[in-house]
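What follows is one structure encoded as structure tokens, with my remarks underneath.
The complex appears here minus one protein chain, its other protein chains still in place.
Every chain is named by a letter (A, B, C and D) in the order it is written, and numbering of its residues begins at 1.
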Amino acid sequence: MANDLFKMPETAVSTDEFIKGLWRENPVFVQVLGMCPVLAVTNSGINAIAMGLATTFVLVMSNILVSSLRKVIPKQVRIATYILIIATFVTVVEYLIQAISLDLHKALGAFISLIVVNCVILGRAEAFASKNTLANSFLDGLGMGLGFTFALLCLGVVREILGSGTIFGIGLFPDGFQSWVVMILPGGGFFTMGAWLLFFNWLKERNKKREAALSESGTGVK
Amino acid sequence: MQARLNAKRSFRHGVHPPEQKEATNRQAIRQFPFAPVMVIPLSQHIGKPARAVVREGQEVLRGQLLAEPDGFVSVAMHAPAAGVVKRIALAPYANGKMVESIYLQPFPGAGQEVIEGRPVDVETATPDEIILAIQQAGIVGLGGAAFPTHVKLKVPEGKSIDTLIINGVECEPYLTTDHRVMLEQIDDILMGIRYLLKVSGAGRAIIGIEANKPDAAAALSAAVPADLPVTVEMVKVKYPQGAEKMLITALLGREVPSGGLPIDVQVVCINVATTAEIGRLLPHGRGIQERVITITGPGVKRKGNYLIPIGTPLRFALEEVGLAGNVTRVFLGGPMMGQAVSSLDVPIAKGTSGVVVFTDEETAQIPQKVYPCIKCAYCVDACPIFLNPSRMGILAKSGRYEEMAEDYHLMDCFECGSCSYVCPSNIPLVQYFRLAKGILREKKG
Amino acid sequence: MNQIDLKQLTAPPNSWHMLRTLAGVGIFCSLLIVATYQATLPVITTKKLEKLQEAVFNVLPGAASKANFRLTPDGRFEPFEGTPKGETLVYAGYDRQGKLVGIALEAYGQGFQDVLHIIYGYSPEKQAVVGIQVLESKETPGLGDKIEKDPAFLANFEALDVSLSGDGQIQNAITAVKKGEKQQPYEIECITGATISSKAITAILQKSTGEFIPMLMKNLATFEK
Amino acid sequence: MGNESLSFIFLNAALINNFVLAYFLGICPFLGVSGKLETATRMGGAVTFVMLISSTCAYGIHQLLVAVDAPFLQLISYIVVIASTVQLVEMFIKKFSPSLFRALGIFLPLITTNCAILGLALFQTNKGYNFAQSLVYALGAGIGFTLALVLMAGLREELELAEVPNLVKGTALTLMLAGILSLTFMGFAGLGG
Partner (left out) sequence: MSKINKTLEIRTSPHIVRGLSTDDIMRNVVWALLPVAGFAVYTFGLTALVMLSVATLSCVLSEHILCRLNGRESTIGDWSITITGLLYGLTLPPGLPLWMVAVGGFIAVGLGKFLFGGLGYNVFNPALVGRAFLQAAFPVAMTTWHPAFADGRFFSLDGATLTVPFMEPVYTAVTGATPLAAMKFAQQPTAAYDLVFGFTSGSAGETSALFILAGGAYLAVRNMLNWRIPAAIFATVALLSGILHAIDPQHYAGPMFMLFSGGLMLGAVFMATDMVATPLTNRGVIIYGVLIAVLTVMIRYWGGLPEGVMYAILFANAASRHIDRLVQPRVYGTLKQAKRGS
């Protein structure tokens, strides 16, 4: 049994590889990785989505390439190769964004280039793509990327609503809404992230308590 | 010799608890009766317990040797009254533990006369002979520490003593034992100093007295004969001025190194009551059978200074002086460093310098609520050895004892209680430190 | 699996293998990058040009076309085409008739948080600054960033006097005054609560105009079509 | 552009736009090694050191890339060159100063992929700094990073002994502290102008 389970990801395509990144192993909220862009570019929802998608693109592409080359790349130079591959895709994505919208490029600034050093990407390449099939690596990259985007969005939405009174640039409140400038400042980034972590801690605690209560009451039924 | 009676000198930091000495400091020392049964613990001192030399059922005379020292860091015990050794068994002791003790039943109507031993003449005896005599007389630090005095006086190879300090500070509130001794046993004190000067080889002696006892200082300095290199010096009223290290700093400006002894700065410091005892006992070759104790506190009816036989059970002593009010707390020693007792069956020992009885009124004044440390730094300003009790208290709470010892000199704390006294948050700092030290010692040993 | 791992670990690194992989990946990456660069370059260049032109037209009301000029080391200007490489450029704006409307200049200076980057238009005819646009700023949102959009503040720059005196220097240095206290055409009314950013703009303009306007006026003929 | 005074560049990088507290660069080591003062200072020292080196490299590469007109290679060459230079330096230190290696050594490989290092290289290029300005910028950024790290380490060591609610313990607390520090550093805005 255990052996079969172990072999599963090698051969079969598993949707779990996609779902885990979204929630259970969310790169931001659970693993606390790649914090730099999470905090830096989430002062508006649009920026958050753009950054998230750009990262997802790089993540998926590098996962695909790393996975397909996983049998060719010698162990000694694998990190160098990964960095090379990631840097390439980041450069590509940077030009693409610039071509799409100069304003967006300006808003994200150097943080697009800094996707290179986002530990989520190198982490997935090393921990997953280098050991798994192409399809699974693709799903893993997509899941992680979307999970990352989701986290960015969580921050971006809160910060934009409070900080500017808008969501994706659309006004939410009547005229004269007092925006909380601190939310789009760096301090607000720290506070919002801290608050989200608090919220997830609280959720975890509550779930634990519920499970404990369930298992206590459930023993009789079993 | 001239006395320096302008009390400007002191150590840094410290606290000023209310003195509370007026009730007893004018009361002359009174003789106490014998209790129906006395309990003489074989370990009233720091070091190895003494070895009993009497059998159960044996009749002894007052002053007769009951137990002999077992090794160098140990002292003899003598019978406080003429009577019968009922049994030798475990008995409760002030520290809450059970220790091997001799139960002695005095003869009804036993007298006060004491048997004589082999006298030691201060002129002819060698230092080693005097040290042996002090050990045989069962003398320990009567200030409260109960450390065998002769051990202190043994000068190690390569070290020397230039100053003998006689500690008559008595900084603990309520206690007036040393004060009365200094007024009433001047000759004994001076004789004791002669012995001590001889043993230690010190060129001079200084009697340090807190400024709240000017009568004692005046009487002593008037009595010092011209041939004795003794000065009487007053120091500021401040707690814990009576701690050895603090007194040495106040009088000589020398600092005893951390982890070291006074001898490291060429000083030996002996309590004034201990000195008097040496001067009283050695010329007759006797041993300690009684000591002066202040029994006081709001719960006591006849407060006073009593010459009380060693081994008198606390219950008997308190019954004799009478209690008033709703007694909630009894402790041996002063209120700052004294040991609260859980049972009145413990005996009065050589190291017991006083008994203070509190009623519910006093205990009610101590707030029960413990707040978190607010870093007010009162304790930092109070600690006489410049520790950081605030930090150590917080560390102790988290169980980080090693850090306390390594980074914050926990082992230098001598538990004077100044930090707990001033703490507005009512944190039991001293208790924490005692605990931490105990745990660390256990880990080491 | 385990056996393979072990072999990989114990085998001495095969240099040729490593080199081959790295080179292969390197070539692939270079190709990918260059391809993207080539594909996006025209789009990006056009967009950048449009943006710049938009800014120039914005600060030079009435302008319909523009031409770039380069500052030469000897303090004169010459027409310039292509991508700049560290040269100082000014942009001349012309109306539909081809008449010179004014010249747009970029300027930098320290703001509240970081460096401010602005572009402003100068009209030789009016001898005044006729428009200003903030290109890059990190001023406090809701406070300092009012310099970008506060209409009352921007009104300061519709005709800000920078006329030259006889000796060819600016007659009256641009100065900042409190809101509601503007009396002279060379004064800038600050934004209440954003005094620092308003003053930063003033300082940048003061410095830049003092440096460039006399030079521009001397070489005015260069810019005429 | 590129004509700011050295003092302004220094203050700007160290205090006003502190890399950690205003740009969120180097957050990973900031969250990771700010628990103990000793490691924090060492990490800070190592980062400052690497920043100076990589700033020099980045300046050189940029000049080269401008000369051959290949801006699209900027990112890839920065990351490769910085990573390999740090490796070289690490080996060099290991060989010639074992004591320095013991102090900084274990941090060096970690730092290579630290976004603060790459960020510094990119920013100095964007800002068009000359060589001296780049070095001062790197020094300021490094010192600012160290300052933030050291302050945070002190606070965290203190709070390790506090009765922090269970819910808050860990990263959330560190982030909140960083937020307050970030608010504090806002007071430095406009310094050195």
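Descriptive notes on the structure:
One rule holds in what follows: a residue touches a chain if its C-beta (ideal position, glycine included) is under 8 Å from a C-beta of that chain, and two chains touch if they have at least 3 such contacts.
It should be emphasised that the depicted structure is a prediction, and the values quoted were computed from it without experimental measurement.
Shown chains touched by the missing chain in the whole complex: A, B, C, D.
Checked against the full complex, the one of C:I174, C:I196 or C:L216 touching the unshown chain is C:I196.
Note on the undisplayed chain: of the listed residues B:I40, B:A217 or B:I385, the one touching it is B:I385.
The omitted chain makes contact with just one of the residues B:M182, B:C269 or B:C373: B:C373.
Mapped onto subunit D, contacts with the missing chain fall at residues 37, 150-151, 154-155, 157-159, 162-165, 168, 173, 176-177, 179-181, 183-193. Along subunit A, the points of touch with the absent chain fall at residues 173, 176-178, 180-183, 185, 187-188, 191.
Residues 15, 17-18, 96, 173, 245, 249, 255-260, 264-265, 299, 315, 318-319, 323-331, 333, 335-344, 356, 358, 362-363, 365-367, 369, 371-378, 380-381, 384-388, 390-391, 408-409, 412, 415, 417-418, 420-426, 428, 430-431, 434 of subunit B touch the missing chain (whole complex, contact as defined above).
Throughout what follows, only the chains that are shown with their structure count from here on.
Comparing per-chain C-alpha centres with the mean over every protein C-alpha atom, the closest match is chain D.
Centres computed as Cα averages put subunit A at a distance of 23 Å from subunit D. Looking at subunit A, residues 80, 84, 87-88, 91, 95, 185 sit in touch with two or more other chains. The set of subunit D residues that touch two or more partner chains comprises 72, 76.
Checking each pair of chains for touch leaves A-C, A-D, B-D, C-D. Contact residues on subunit A toward subunit C in their complex (touch as defined above): 69, 72-77, 80-81, 84-85, 87-89, 91-92, 95-96, 98-99, 102, 106, 163-164, 179, 181, 184-185. Taken together, the subunit B residues at the contact with subunit D in this complex read 372, 394-395, 397-398, 400. Across the interface of their complex, subunit D is touched by residues 32-33, 35-37, 39-40, 80, 83-84, 87-88, 90-91, 94-95, 110, 113-114, 116-119, 122, 182, 185-191, 193-195, 197-198, 201-202, 205 of subunit A.
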